[in-house]
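Only a single protein chain was left out; the remaining protein chains are all shown in position.
Presenting chain A:
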Amino acid sequence: MGAIKVLIVDDHRLFRSGVRAELGDSIEVIGEAEDVESAVKTITELQPDVVLLDVHMPGGGGQEVLRRVLGSGSQVRFLALSVSDAAEDVIGVIRGGARGYVTKTISGRELTDAIRRVAEGDAVFSPRLAGFVLDAFASSEAPPIDPELDSLTQREREVLRLIARGYAYKEIAKELFISVKTVETHVSSVLRKLQLSNRHELSRWATARRLV
């Protein structure tokens, strides 16, 4: 597999060039965009493998880009990148269709890793996102409507808990005596639940909990 084609969408020029410089050789940055309009246009034109998407942008933010690009049936994969750790933003952009969420303080190596993972169709959870998911799925007083989608399995819980504790996938695999691939499968399945579960509490929970 050749270099992964990445498009950076962020309204801060300095940040875009910073990310560009930090990414490893296995990543090829094929373009940049600085607002919703240009992002939608460039993504459609260039068809990157992965879009690094800023959550807060003029003209509707990352969620608007997701809505318009994924709404048109595109298969482009998104990795959300933000300074905000607010539950509202995190849950919002994941439910909007992003395959991962990392904060901008992430190191270049970790970001390269995360991009590769998203390009391969896996999900990327930051510790905080894992914490949010655990919290959101734990705070269900109402019985789940669809048990398959509305609750986490014991194993998924364990994996998320380890992510929240700051473990890398490799360390999780070692800890639970499973393969990294299995860890990835669990995380992807959590992502699917997070995106498809129609528990209305999930969004309400995120809005109510405006914590960083």
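The rule we apply is simple: a residue touches a chain if its C-beta (ideal position, glycine included) is under 8 Å from a C-beta of that chain, and two chains touch if they have at least 3 such contacts; residues count from 1.
In this text, contacts and distances are computed from a predicted model.
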Expected UniProt protein name for the omitted chain (select from "Histidine kinase", "Branched-chain amino acid ABC transporter permease", "NADH-quinone oxidoreductase subunit H" or "Aminomethyl transferase family protein") would be "Histidine kinase"
Options A:E37, A:D85 or A:E158, residue touching the unrepresented chain | A:D85
The listed residue (A:A130, A:V159, A:A173 or A:L194) that touches the chain absent from the view is A:A130
Given A:R109, A:R165 or A:R192, the one touching the chain that is not displayed | A:R165
Residues in chain A touching the chain absent from view = 84-86, 105, 127-128, 130-131, 134-135, 138-139, 161, 164-167, 210-212
